[in-house]
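Quick one: this structure, given as structure tokens, is what I'll be asking you about.
The complex appears here without one of its protein chains, the remainder shown in place.
Here is chain A:
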Amino acid sequence: MDETVAEYIRRTVLKIPRDEIKMMLQKWGFLSEAQLQTLNFHQVKDNISQEVVQLCEENSADIKQAAVLDIIYNHIYQNKRMWRVYQMKKSGEELEYFDLTDFKKKFKGRLRSTLKNVTITFREYEDNAIWIRVAWGTLYRKPNQYKPSYVVYHSQTPYVFISASMLKSNLPLLCQALIVASNYHDIREMELRSHSLNSLKDIVFKRYSQNFQTYHPKPLQEGNVEPENEDLRIVQENRSEKERIQRLNREVFGDGPQPKLEFAQYRLETMFKSDPKMDVLDKKEPFRCLVKFSSPHLLESLKSLPAAGMADAPLSPLLTCIPQQARNYFKIREKKGLFPESFVSP
């Protein structure tokens, strides 16, 4: 077995928390159950990984199998990576029947025709997700297994999720291979990024609970403002305001849990508006400014701001449009024309 493969397997096993190693090796299926029995999972991880490498040596593992173990690890710990969303466009034809083998062949063919030194691994999962792992090399160097890119493609949708730690020059190649393999004709990056892959999927597949426009007043029977405040001796003076905020929140955010995003970034290219007497900026050029909101769970925290009294309800549509517009990176420019308001541009 190649030394580099042995080292790669050893390092991959070291990444796995000790309690999960057995489960992941079983999922991998490369070592037999009998071999797994011989492993002592109660020792130091260093020793466990050495023993695993020895067993792999017996089975003559090569880089292809090692790559599968890496995909399994990254599928379970997908939230450690930053994912970007891409959307593919068809030239207007009907959706053709998706053939997985054909897809794989075309993908590999396309990449390999430009770059001989790549390691490409596929793995399919139950939710129709195809995971692709690509390790990149150059004309003269073998692929760097420690900085692969991961692509998640749901064949019934035009969306691709990419987590890359690669040279910028390899990204167009990857995109090309994807559209060729999936019979689309164009691909563009959406302004949507997050660590939570499932949340990104929720947003683009519209799986989160959305607000449905109701044009008649909804009787809020179940809308209790303070469920824990059963003490009748406490009187809420601003109950109607609290209910208004709850109602607005519900209309904007819906009832269910929000998709998990960590950032919202607004790049402002608007003019600085100040009192002309103050004369702060006499040059009439856009005031460049970057506003970034970050949070462990951005949308839930935005949702809780009005109720906590930290923001006025309704919240700015620039914040609340994030899931509907499927973006969390915005560029705000000056609207040219009579009304100097700002508008959101792609």
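One rule holds for everything that comes next: a contact is a pair of C-beta atoms (placed from the backbone, for glycine too) under 8 Å apart; a residue touches a chain by one contact, two chains touch by 3 or more; residues count from 1.
The definition used in the following text is that contacts and distances are computed from a predicted model.
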Among "Tubulin delta chain", "Translation initiation factor eIF2B subunit epsilon", "Centromere protein M" or "Dna-directed rna polymerase ii subunit rpb7", the UniProt name of the subunit that does not appear here: "Centromere protein M"
Touching residue (missing chain; options A:34, A:235 or A:290): A:235
On chain A, residues whose C-beta touches the chain left out of the figure: 234-238, 240-241, 309-310
